[in-house]
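Only one protein chain is missing; all other protein chains are in place.
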Amino acid sequence: MGLRMYVLLAAAVFAIGLFGVTTRRNAVGILLGIELMLNAVNINFVAFARYNASVAGMVFALFTIAITVAEIAVGLAIVIAIFRVRKTVDADHLDLLKG
Amino acid sequence: MTLEAAGFWGLAAVLLASSLAVVLTRNLFHSVLYLAVALVATGGVFLLLDAAFLFGVQLLLYAGGVVTIVVFAIMLTERLVGERIRQTSRSLVPGALLAVAVLGSVCVFLRRASLPVKRPPLAGALTAALGEALVTRYVMAFELLAVLFVAALLGALYFARTDD
Partner (left out) sequence: MTSLALAVLGLPFLAFLLLALAPPLRRHGRGAALVSIAAIGGSLAAALRLWLVPLEATVVRRWEWIPAEDGPLVSVGLYIDPVGLAMLVLVTLVAFLVQVYSWAYLEGETPPSLGRYYTYQSLFAFSMLGLVLAPNFVQMLIFWELVGLCSYLLIGFWYDRPAAARAAVKAFWTTRLGDVGFVTGIVLLWRATGTFDFTALFAAAAAHRLPAGLSLTMFLIYLGAVGKSAQFPLHIWLPDAMEGPTPVSALIHAATMVAAGVFMVTRAFPLFAATPPVLGLIAWVGAFTALLAATMACVETDIKRVLAYSTVSQLGYMMAAAGAAAPQAAFFHLVTHGLFKALLFLAAGAVIHAVGTNDIREMGRLFYALPQTGTVFLVGTLALSGIWPLSGFFSKEAVLAAVWNARLGVPFAMLALTALLTAAYMFRVVFLAFFGDRQPGGHPHDAPAVMAVPLWILAILTVAIGVRGALTGEGGQSAPRWLPAVSLALAAAGIGVALVTYQLRLVSPAALARALGPLDFMARRRYGLDAAAAAVYRGLVFGLSRLIGWVDRYLVDGLVNVLSAWTLRAGDRLRRIQTGRAQDYVYGIAVGFLLLLIASQIWR
């Protein structure tokens, strides 16, 4: 199994995650898509690390996992906060990010 | 077909299928469960790549921690909404086009890239090397990670607390 296959796998998972992020209406669903994309990144990190005999990639994968956990915690907290204020978690209605 | 190839294809199939299920399932709760499957499959990929420690971390932190948090969040919001959250998708075609375009362009890029085919032999215990790198060369980032966790914890508390 060459490195290429792992990278392709990661790319496919990344694309699926991207699809989820762009199409989901629910804020939690979007977060799940982001999780998938981050996972794809992790696969790449570990695969490259293994094939280049460098431990750095694995260290970064570890960091990514840790940061992802923190991010999902904050993200969900924000979702809940938004829900309290707007009474919805539908991303179509969350359009305050404009001038 | 070697054992590794068989494992890879099997895991790849599971991973892709569960990933697709995550983004396509209507039921949000099922979505989360599929995500757990995908995360475990990713852990399996790590195992294939000889990163046993990362497999453990993935399983414990991700599949365990994250999924638990998400489930909690969903239940909390459902309780607040008072009904089942139906998960729907919008503008499926543009999203699919975009995803396929990204995947395609990465594939084109990968075709030209020269990537190693053989993995080098392991020079000792990978987990030990990982641990050593973590507390020597990357110790600063490691410590900062702790700060980040504290900040994230406080931030999550701040956002999620009730006003009263």
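Quick notes on this one:
We just call them A and B in the order they show up, numbering each chain from 1.
The rule is simple: a residue touches a chain if its C-beta (ideal position, glycine included) is under 8 Å from a C-beta of that chain, and two chains touch if they have at least 3 such contacts.
A quick note: this is a predicted structure, and the numbers were derived from the prediction, not measured.
Among the residues A:5, A:41 or A:94, only A:94 touches the chain that is left out of the figure. Of the candidate positions B:13, B:60 or B:108, contact with the hidden chain is made by B:108.
Touching residues on chain A toward the chain that is not drawn are 18, 21-22, 24, 30, 91-92, 94-99. Although one chain is not displayed, its contacts with chain B can still be listed: residues 94, 98, 101-102, 105-106, 108-109.
Operating definition for what follows: only the chains that are shown with their structure count from here on.
With each centre defined as the average position of its C-alpha atoms, the distance from chain A to chain B rounds to 7 Å. Residue ranges of chain A in contact with chain B, taken from their complex: 1-9, 11-20, 22-26, 28-29, 31-33, 35-36, 39, 42-43, 46-47, 49-53, 55-56, 58-59, 61-63, 65-74, 76-81, 83-84, 89, 92. Note for the complex: chain B touches chain A at residues 2, 4-5, 8, 12, 15-16, 19-20, 22-23, 28, 31-32, 35, 38-39, 42, 45-46, 49-51, 53-54, 57-58, 61-62, 65-66, 69-70, 73-74, 76-77, 80-81, 85, 87-92, 94-96, 98-100, 102-103, 106-107, 110, 115-120, 123, 126, 129-130, 133-134, 138, 141, 145, 148-149, 151-153, 155-160, 162.
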